[in-house]
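Structure first, commentary second.
Note that this complex is displayed minus one protein chain, with the remaining chains in position.
And then subunit A:
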Amino acid sequence: MSKKPPKGEYIETETGNKVSRRGQLVGTTNIILGGKSVIQAEVVIRGDLTREKQQGQGNQVAIAIGRYCIFSRACELRPPGKLYRGTFSHYPLKIADHVFVGPSSIIEAALIGNHVNIGANCVIGKFAIIKDYVRVLDGTVVPPNMVIPSFSIVAGRPAQVVGEIAEGEVDGFDLREAYRAVRN
(Lines give C-alpha, C1' and ligand atoms only; values in the text may rest on other atoms or scores of the structure.)
Protein backbone atom coordinates (compact mmCIF):
# COMPACT_ATOMS: atom_id res chain seq x y z
CA MET A 1 0.00 0.00 0.00
CA SER A 2 2.81 2.37 0.86
CA LYS A 3 4.44 1.87 -2.52
CA LYS A 4 1.39 2.99 -4.37
CA PRO A 5 2.27 3.35 -8.02
CA PRO A 6 2.04 6.96 -9.04
CA LYS A 7 0.44 6.09 -12.36
CA GLY A 8 -2.70 4.76 -10.79
CA GLU A 9 -4.16 1.38 -10.14
CA TYR A 10 -4.81 0.16 -13.66
CA ILE A 11 -2.84 -0.33 -16.81
CA GLU A 12 -5.06 0.36 -19.75
CA THR A 13 -4.35 -1.66 -22.87
CA GLU A 14 -4.98 -0.64 -26.44
CA THR A 15 -8.30 -2.43 -26.56
CA GLY A 16 -9.44 -0.77 -23.38
CA ASN A 17 -8.71 -3.48 -20.87
CA LYS A 18 -8.02 -2.20 -17.40
CA VAL A 19 -5.62 -4.54 -15.70
CA SER A 20 -4.60 -3.88 -12.15
CA ARG A 21 -0.89 -3.64 -11.47
CA ARG A 22 -1.42 -5.91 -8.53
CA GLY A 23 -3.15 -8.66 -10.52
CA GLN A 24 -1.28 -11.90 -10.99
CA LEU A 25 -1.47 -12.96 -14.58
CA VAL A 26 0.57 -16.06 -15.27
CA GLY A 27 1.32 -17.20 -18.81
CA THR A 28 0.06 -14.02 -20.38
CA THR A 29 0.72 -15.27 -23.91
CA ASN A 30 -2.04 -17.82 -23.44
CA ILE A 31 -4.63 -15.33 -22.24
CA ILE A 32 -6.88 -13.52 -24.66
CA LEU A 33 -8.74 -10.46 -23.49
CA GLY A 34 -11.48 -9.30 -25.81
CA GLY A 35 -11.22 -5.70 -24.70
CA LYS A 36 -12.88 -3.37 -22.22
CA SER A 37 -12.51 -5.84 -19.41
CA VAL A 38 -11.47 -5.00 -15.88
CA ILE A 39 -9.08 -7.11 -13.87
CA GLN A 40 -8.82 -5.90 -10.31
CA ALA A 41 -6.10 -6.32 -7.76
CA GLU A 42 -5.03 -9.77 -6.56
CA VAL A 43 -6.88 -11.52 -9.34
CA VAL A 44 -5.11 -14.71 -10.38
CA ILE A 45 -5.36 -15.81 -13.99
CA ARG A 46 -3.56 -19.04 -14.73
CA GLY A 47 -2.67 -18.82 -18.37
CA ASP A 48 0.17 -21.27 -17.86
CA LEU A 49 -2.17 -24.22 -17.49
CA THR A 50 -2.47 -25.14 -21.12
CA ARG A 51 -3.31 -28.28 -22.93
CA GLU A 52 -0.62 -30.93 -23.01
CA LYS A 53 1.77 -30.03 -25.83
CA GLN A 54 0.73 -31.75 -29.02
CA GLN A 55 3.11 -31.93 -31.96
CA GLY A 56 4.79 -28.63 -31.71
CA GLN A 57 1.74 -26.45 -31.29
CA GLY A 58 3.43 -23.71 -29.41
CA ASN A 59 0.95 -21.07 -28.49
CA GLN A 60 -2.27 -22.30 -27.12
CA VAL A 61 -5.13 -20.41 -25.63
CA ALA A 62 -5.70 -21.27 -22.01
CA ILE A 63 -8.20 -18.57 -21.15
CA ALA A 64 -10.31 -16.57 -23.57
CA ILE A 65 -12.25 -13.64 -22.19
CA GLY A 66 -14.77 -11.55 -24.08
CA ARG A 67 -15.65 -7.89 -23.79
CA TYR A 68 -16.93 -5.99 -20.78
CA CYS A 69 -15.97 -8.57 -18.20
CA ILE A 70 -15.21 -7.55 -14.66
CA PHE A 71 -13.12 -9.68 -12.36
CA SER A 72 -13.33 -8.45 -8.81
CA ARG A 73 -10.61 -8.48 -6.25
CA ALA A 74 -8.88 -11.77 -5.47
CA CYS A 75 -10.88 -13.99 -7.77
CA GLU A 76 -9.12 -16.79 -9.57
CA LEU A 77 -9.51 -18.11 -13.08
CA ARG A 78 -7.95 -21.46 -13.85
CA PRO A 79 -8.53 -23.71 -16.81
CA PRO A 80 -10.12 -27.02 -15.84
CA GLY A 81 -7.97 -30.11 -16.04
CA LYS A 82 -8.57 -33.82 -16.11
CA LEU A 83 -6.96 -37.11 -16.90
CA TYR A 84 -7.75 -38.18 -20.41
CA ARG A 85 -6.32 -41.31 -22.00
CA GLY A 86 -3.73 -41.59 -19.35
CA THR A 87 -2.40 -38.06 -19.51
CA PHE A 88 -3.46 -35.15 -17.39
CA SER A 89 -4.29 -32.12 -19.42
CA HIS A 90 -5.88 -28.75 -19.00
CA TYR A 91 -8.64 -27.51 -21.26
CA PRO A 92 -9.36 -23.95 -22.26
CA LEU A 93 -11.64 -21.79 -20.18
CA LYS A 94 -13.90 -19.60 -22.28
CA ILE A 95 -15.67 -16.57 -20.92
CA ALA A 96 -18.00 -14.60 -23.16
CA ASP A 97 -19.11 -10.98 -22.85
CA HIS A 98 -20.53 -9.06 -19.90
CA VAL A 99 -19.43 -11.50 -17.24
CA PHE A 100 -19.06 -10.29 -13.69
CA VAL A 101 -17.11 -12.33 -11.16
CA GLY A 102 -17.37 -11.37 -7.53
CA PRO A 103 -14.51 -11.10 -5.08
CA SER A 104 -12.68 -14.28 -3.99
CA SER A 105 -14.52 -16.58 -6.36
CA ILE A 106 -12.75 -19.45 -8.06
CA ILE A 107 -13.67 -20.26 -11.64
CA GLU A 108 -12.76 -23.57 -13.21
CA ALA A 109 -15.59 -23.73 -15.69
CA ALA A 110 -15.30 -24.85 -19.27
CA LEU A 111 -17.61 -22.18 -20.58
CA ILE A 112 -19.31 -19.11 -19.21
CA GLY A 113 -21.85 -17.51 -21.50
CA ASN A 114 -22.86 -13.92 -22.05
CA HIS A 115 -24.32 -11.78 -19.29
CA VAL A 116 -23.43 -13.93 -16.33
CA ASN A 117 -23.17 -12.57 -12.83
CA ILE A 118 -21.19 -14.60 -10.35
CA GLY A 119 -21.30 -13.45 -6.76
CA ALA A 120 -18.64 -13.35 -4.08
CA ASN A 121 -16.92 -16.43 -2.66
CA CYS A 122 -18.30 -18.80 -5.27
CA VAL A 123 -16.65 -21.91 -6.61
CA ILE A 124 -17.45 -22.88 -10.16
CA GLY A 125 -16.41 -26.50 -10.49
CA LYS A 126 -14.37 -28.11 -13.22
CA PHE A 127 -15.94 -28.26 -16.66
CA ALA A 128 -19.09 -26.55 -15.56
CA ILE A 129 -21.02 -24.86 -18.33
CA ILE A 130 -22.91 -21.70 -17.54
CA LYS A 131 -25.18 -20.44 -20.28
CA ASP A 132 -26.35 -16.89 -20.91
CA TYR A 133 -28.16 -14.68 -18.38
CA VAL A 134 -27.35 -16.61 -15.24
CA ARG A 135 -26.96 -15.22 -11.76
CA VAL A 136 -24.87 -17.20 -9.31
CA LEU A 137 -25.58 -15.96 -5.81
CA ASP A 138 -22.87 -15.42 -3.20
CA GLY A 139 -21.21 -18.47 -1.71
CA THR A 140 -22.51 -20.93 -4.27
CA VAL A 141 -20.54 -24.07 -5.05
CA VAL A 142 -21.28 -25.26 -8.55
CA PRO A 143 -20.30 -28.94 -8.76
CA PRO A 144 -18.04 -30.17 -11.55
CA ASN A 145 -19.69 -30.91 -14.90
CA MET A 146 -22.84 -29.05 -14.04
CA VAL A 147 -24.75 -27.33 -16.80
CA ILE A 148 -26.69 -24.24 -15.83
CA PRO A 149 -29.29 -23.30 -18.45
CA SER A 150 -30.06 -19.75 -19.47
CA PHE A 151 -32.15 -17.45 -17.28
CA SER A 152 -31.37 -19.32 -14.07
CA ILE A 153 -30.64 -18.08 -10.60
CA VAL A 154 -28.40 -20.55 -8.85
CA ALA A 155 -27.50 -20.91 -5.19
CA GLY A 156 -26.47 -23.46 -2.60
CA ARG A 157 -23.85 -26.10 -2.01
CA PRO A 158 -24.10 -27.94 -4.33
CA ALA A 159 -25.66 -25.41 -6.62
CA GLN A 160 -29.30 -25.68 -7.40
CA VAL A 161 -31.50 -23.63 -9.65
CA VAL A 162 -33.52 -21.54 -7.23
CA GLY A 163 -35.21 -19.11 -9.54
CA GLU A 164 -35.61 -17.60 -12.94
CA ILE A 165 -34.41 -14.32 -14.33
CA ALA A 166 -37.44 -12.16 -15.07
CA GLU A 167 -37.77 -10.46 -18.44
CA GLY A 168 -37.03 -7.06 -17.02
CA GLU A 169 -33.85 -8.14 -15.29
CA VAL A 170 -32.17 -8.95 -18.57
CA ASP A 171 -31.05 -5.38 -19.09
CA GLY A 172 -29.41 -5.24 -15.70
CA PHE A 173 -26.66 -7.61 -16.78
CA ASP A 174 -25.07 -5.12 -19.10
CA LEU A 175 -21.68 -4.15 -17.72
CA ARG A 176 -20.85 -1.20 -19.94
CA GLU A 177 -21.80 1.27 -17.27
CA ALA A 178 -19.80 -0.59 -14.67
CA TYR A 179 -16.79 -0.60 -16.96
CA ARG A 180 -17.02 3.14 -17.42
CA ALA A 181 -17.28 3.61 -13.69
CA VAL A 182 -13.86 2.02 -13.17
CA ARG A 183 -11.33 4.81 -13.09
CA ASN A 184 -7.75 4.94 -12.26
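To be clear about the criterion, contacts are C-beta pairs under 8 Å (C-beta built on N, C-alpha and C of every residue); 3 or more make two chains touch, one makes a residue touch a chain; residues count from 1.
Heads up, the rule we're going with is that contacts and distances are computed from a predicted model.
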item: Record-based protein name (UniProt) of the chain missing from this complex, from "Large ribosomal subunit protein mL64", "Dynactin subunit 4", "Rab GDP dissociation inhibitor" or "SUMO-conjugating enzyme UBC9"; value: "Dynactin subunit 4"
item: Options A:Gln60, A:Asn121 or A:Ser150, residue touching the unrepresented chain; value: A:Ser150
item: Sole contact to the chain not displayed, among A:Thr13, A:Thr29 or A:Gln160; value: A:Gln160
item: Where the unshown chain meets subunit A, residue by residue; value: 82-85, 114, 125-127, 131-133, 141, 143-152, 158, 160-161, 166-172, 180
